[in-house]
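Working notes, beginning with the structure itself.
Missing here: one protein chain of the complex. Every other protein chain is in place.
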Amino acid sequence: MSDKIKYASVRPTRSMNLLSHREMESLMDSHPEVHRLFRECALAVLNAGSEDDDPELLLNSFKDFSIELSPQSRGVKLEVRNAPASAFVDGVMIRGIQDQLFDVLRDIVFTHNKLSEHGNFDLSNAEGISDAVFRILRNAGVVKPERIPNLVICWGGHSIDRLEYDYSKKVGYQMGLRGLDVGTGCGIGAMKGPMKGAAVGHAKQQMHNGRYVGITEPGIIASESPNPIVNELVILPDIEKRLEAFVRMAHCIIVFPGGAGTAEEVMYLLGILMHPDNRDIEVPLIFAAPEEKPEYFADLDHFIRFTLGDDAAKYYEIITGQPEQVARLSKQGVERVKRQRRRSHESYVYNWQLVIPESMQQPFIPSHENMAALALNKDVPAHELVANMRSAFSGIVAGNVKPFGIEQIREHGPYQLKGDAEIMQAMDALLRGFVSAGRMKLKGEYTPCYELSH
Amino acid sequence: MSDKIKYASVRPTRSMNLLSHREMESLMDSHPEVHRLFRECALAVLNAGSEDDDPELLLNSFKDFSIELSPQSRGVKLEVRNAPASAFVDGVMIRGIQDQLFDVLRDIVFTHNKLSEHGNFDLSNAEGISDAVFRILRNAGVVKPERIPNLVICWGGHSIDRLEYDYSKKVGYQMGLRGLDVGTGCGIGAMKGPMKGAAVGHAKQQMHNGRYVGITEPGIIASESPNPIVNELVILPDIEKRLEAFVRMAHCIIVFPGGAGTAEEVMYLLGILMHPDNRDIEVPLIFAAPEEKPEYFADLDHFIRFTLGDDAAKYYEIITGQPEQVARLSKQGVERVKRQRRRSHESYVYNWQLVIPESMQQPFIPSHENMAALALNKDVPAHELVANMRSAFSGIVAGNVKPFGIEQIREHGPYQLKGDAEIMQAMDALLRGFVSAGRMKLKGEYTPCYELSH
Amino acid sequence: MSDKIKYASVRPTRSMNLLSHREMESLMDSHPEVHRLFRECALAVLNAGSEDDDPELLLNSFKDFSIELSPQSRGVKLEVRNAPASAFVDGVMIRGIQDQLFDVLRDIVFTHNKLSEHGNFDLSNAEGISDAVFRILRNAGVVKPERIPNLVICWGGHSIDRLEYDYSKKVGYQMGLRGLDVGTGCGIGAMKGPMKGAAVGHAKQQMHNGRYVGITEPGIIASESPNPIVNELVILPDIEKRLEAFVRMAHCIIVFPGGAGTAEEVMYLLGILMHPDNRDIEVPLIFAAPEEKPEYFADLDHFIRFTLGDDAAKYYEIITGQPEQVARLSKQGVERVKRQRRRSHESYVYNWQLVIPESMQQPFIPSHENMAALALNKDVPAHELVANMRSAFSGIVAGNVKPFGIEQIREHGPYQLKGDAEIMQAMDALLRGFVSAGRMKLKGEYTPCYELSH
Partner (left out) sequence: MSDKIKYASVRPTRSMNLLSHREMESLMDSHPEVHRLFRECALAVLNAGSEDDDPELLLNSFKDFSIELSPQSRGVKLEVRNAPASAFVDGVMIRGIQDQLFDVLRDIVFTHNKLSEHGNFDLSNAEGISDAVFRILRNAGVVKPERIPNLVICWGGHSIDRLEYDYSKKVGYQMGLRGLDVGTGCGIGAMKGPMKGAAVGHAKQQMHNGRYVGITEPGIIASESPNPIVNELVILPDIEKRLEAFVRMAHCIIVFPGGAGTAEEVMYLLGILMHPDNRDIEVPLIFAAPEEKPEYFADLDHFIRFTLGDDAAKYYEIITGQPEQVARLSKQGVERVKRQRRRSHESYVYNWQLVIPESMQQPFIPSHENMAALALNKDVPAHELVANMRSAFSGIVAGNVKPFGIEQIREHGPYQLKGDAEIMQAMDALLRGFVSAGRMKLKGEYTPCYELSH
């Protein structure tokens, strides 16, 4: 095929450019499984700009893609074969992609080695996990000393329509004009729109140090590859640590319409905000949708109020249309956070104070067994229920777009979710809405990966 | 109207931020005519983002707009009343626009004062004019020491369709990916597309010092206001000095489809390139159009060959489609220019060597008398003919969109152009093509401002 | 001689690195007198580090020194022949000296051309002079926008002993530790000590942008050549403009012991501070001497009180020893100035408000006639008397170390100064003190260049 580059050798730019001999050796020696992960994530990064969300298609088209480390006393080198031609300009790798390739090396191979072999990280308890997340972020350079609070995390679906995409871009533009930085989960749709918009806003304000932070994890990067505009990229080990990174780094969170993944994120956040220990901690949260398509949040709001009570709705504000207003509220939220952090002598860059229930920190493996075991009943306390719903949505996302989930579904058929009739019906309504609105998948007809019963 | 900001006071950022008391006084004392010009240009800058090209409409909508200088020992301040709200974010002027406002002050009031009162500039001869253009550019900070050749000047119409606009953006993107900087005449259409594209390309290459140079003149700025992405703006005193600035600063020139203005620019450039003294000087020139719409350059090429001979066609290369190829050729052209300048110890930033016939440096006033007097005959030497054709197109642009020309037409009816039957018919065919393709004006039906006869 | 470099060609670094062709031509065409001045000043700069203050000796040792401009389209070049070897390291000119060479070119040839030919500067009145001084300083980059007040001007003699030199260095060190920048008149002694001390203080505070401003004039530069540590150099056209530059740029002034030149500077400053229009303007002034040698200021204070009255003494504070205290008071003075400027919306970088009597702005030519005509009587108003005393000291400095003055004395014998018996006796006592303390000249026995009578 003509759209592959047969061979290229690249050197590190910002990450990994000063390794010891031992560190290079340990990179070389890494476990085959880690190397497989690295190869997949690298391919995702090199495939940036593709409009596809099917990781299998990508892997199949680039079966002959290989990426190998070549250590040299001067520093490590990556030798890339049969990579997507779109990552190169006249035979030279695009700088933004080259940076990200070494970010992936840093976060997958290096950090993972660190994790496993030397036992540096202690993931056995809540504190240890929060500590590890912080250190991964610091190692990636995405938490930096002396930064004034300014980061708005944007969530939302990758499978959204043009109207919603343009709206997210407009909100991003208005944020950029107000000097706000943007962090998202990488990928296209509601993750790309705000960044592109913000970039134009920053340019008009002649701001040359705008941050476009991509926070991802190995399971999702293949279907949501980072845009090369992302100038700070970090890959957390799993979904839960990625979610923790989002909420501890955020000075404000905007949710755009999405699908099950977005619902998962909202459940996760509500699970934290509703925790009594977090009562006094400011985490501004805005749900924003275009004026013409308010249903996503109308439905979600209804679902939340119905399952968790009206009290749960006081943690967010819903805005339709008015991109300027969304940006204005974000700016105000960021200011409130700054004042609160200063008052409480809390770090500006990482919200240590926020309590995250340990049940939400531990990885949820979307096996059929685990999915079936989720208690989705009203007699479970609200904060547990919301955590379980988070897991349920998480599993559905996996079944839709993640290699592990897709594999599970292929082998064992749809996940079986059980619970109270009322809750299951509400969930069913919500999910059917997502399906009929095309929010589950980018292309082709959607076959549900789950069955609900009560 | 609600989309005006009643009052704002702004201070200089990059330009004009350190004036002597006398300099401030001389700004205050400037001639009413100069102040009128300043007010109009300032309004154009503040109106950036508008999609209109009708300066009268703009001036009428903002009759109550005022801008006044307020000197302070600390430095000058501008007091703005009833300015377009689009220039502000939450009551604060957008930084890119604020910068440009003081660029306008610098180039209109300051430079013009300098021009007239102190006789610093000697515009009576070719050398003196080239010197003045250089010093205006240096004062504006758009020629800078120690810059490696990298600037691609893009010409083309403001009134182009979506297809052509998108194409110019794609070319800009490919240039940005190759690290090329972009200069244009400001305004929308083919002047905005390449800049927006280049900005994305630069972002993907993580280049944070990309240059987006806007080169304009008071007569055109109102209909072609600078985009706030422009991070270097200079306003030359008239069309001819602006054209000279373009060609002396350019390390490569790309022409996109346009209308009469673009034809004027091409004639100007051919008039220079065909000059025998410029035989050995490299000025890469590319005509680029989308694959689906090759007519503009097909027609122009035909016109050039017919009126000036096939030899004239060797100065340019026509490319249809292939945005990557256009960018690649530009890059190669820039490299050739760099080598030549190094060999000949010529400045990288200003092409002093290029001979510009004095007839093309002197302002052409599009009065009916001057238009009628243009010799458009084959018995005139080719280099004179091309200069006269440049003037003819220049007059037509004025009649279309410039306040002075519009005024003339309103008073005296269409311009009368006379010449050889053959040439006039070729010109007629070319201009009719522009009209029928909607290249003369953004909105409404086009009434020709000229009549051709032989 | 082995300590000359036969030939070197140097290009501009920070100054003069982007000239138009005309500007280069005008540099080439400059008047022989201007070129002579440029050659002398250039030689002084190249001779930095010499411990001599005899300009004749320097000129004689380097009779074969030449410096010629060579224009190139790329930019100007200087061709230097038989320059002092001490300005070079392994055949390459020391960067600090190279910078200063082009500063000299800028301020002597360029500015002087501008002055004379184009009539840009209007030196016929007080306002015009202050404006010209500002523009020369701005052109030299020594006044810059957005600088917080921080500049302490240090005056004092070049012919001081080790004890006084070390003291000035200690004060400079304490200023550097407090982040203060230093400006002096260039040369050795009390002009070099504070800079060297400040450089160490800045280094310990890890400040890398400390300013070491040298403010000089063509008549003095030969005997007081700038140290290469000076990273901002400006050459004003004459003594009076240099003095005006000092006081308008200063945020605090420290005077160290010196000779007649220092007395001149003090008289100049008192003439301004005592002016009724300057009543409310803060100009902190400290006289500082080592504990072991308090006489200089004891004598000067006595002279001031005797001739101008005790009131004149309230404008300064005398400190002996205590370098920390001197630096602390300077810092406090600078803070007071900052507050006052902010309150009165005055520029931070140039004290426009200060009224300088026109008699002190106009150059004083130390001819025998002018010296003899100075009214040094008590019946002259105090502010006139102090101005005349300034001129008298100025003439004595010229007779001691400046080419013009030395020439005058050689031809016509000592200057004749006349005045009230009381004043002349006081002056005589003061000057005798300077002579006996070796403050008049660096080497050899001192033959007075003046005679006082009444």
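Residue numbering begins at 1 within each chain, and the chains themselves are lettered A, B and C in the order written.
One rule holds for everything that comes next: a residue touches a chain if its C-beta (ideal position, glycine included) is under 8 Å from a C-beta of that chain, and two chains touch if they have at least 3 such contacts.
Owing to the predicted nature of the structure, the values given are computational and were not obtained by experimental measurement.
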Study note, to complete from the structure: Listed by label, the shown chains touching the absent chain are A, C
Point to revise | Touching the absent chain when the full complex is considered, from A:Tyr7, A:Trp352 or A:Phe404 | key: A:Trp352
Review point. So which of C:Glu40, C:Asp99 or C:Asp299 would be touching the chain we can't see?
Key: C:Asp99
Review point. With respect to the chain omitted from the figure, which of A:Asn17, A:Gln332 or A:Gln362 is a touching residue?
Key: A:Asn17
Revision key, fill the gap. Chain C positions in touch with the non-displayed chain are 89-90, 94-97, 99, 174, 177-178, 199-200, 203-209, 228-229, 231, 328
**Study point:** chain A residues touching the omitted chain (full complex)
**Key:** 17-18, 20-23, 72-75, 118-120, 127-128, 130-131, 134-135, 138, 143-146, 344-349, 352-353
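Just so we're on the same page, only the chains that are shown with their structure count from here on.
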Exercise for review: Could you draw the chains as nodes, link the ones that touch, and say if you get a line, ring, star, complete or other?
Suggested key: line
**Study point:** Most centrally placed chain - per-chain CA mean versus overall CA mean
**Key:** B
Review point. Where is the C-beta contact count highest, in terms of which two chains?
Key: B-C
Exercise for review: Please report how many Å separate the Cα centroid of chain A from that of chain C, as a whole number.
Suggested key: 64
Practice item. Take the average of all CA coordinates in chain B, do the same for chain C, and state the distance between these two points in whole angstrom. Key: 48
Review point. Which chain A residues reach two or more other chains?
Key: none
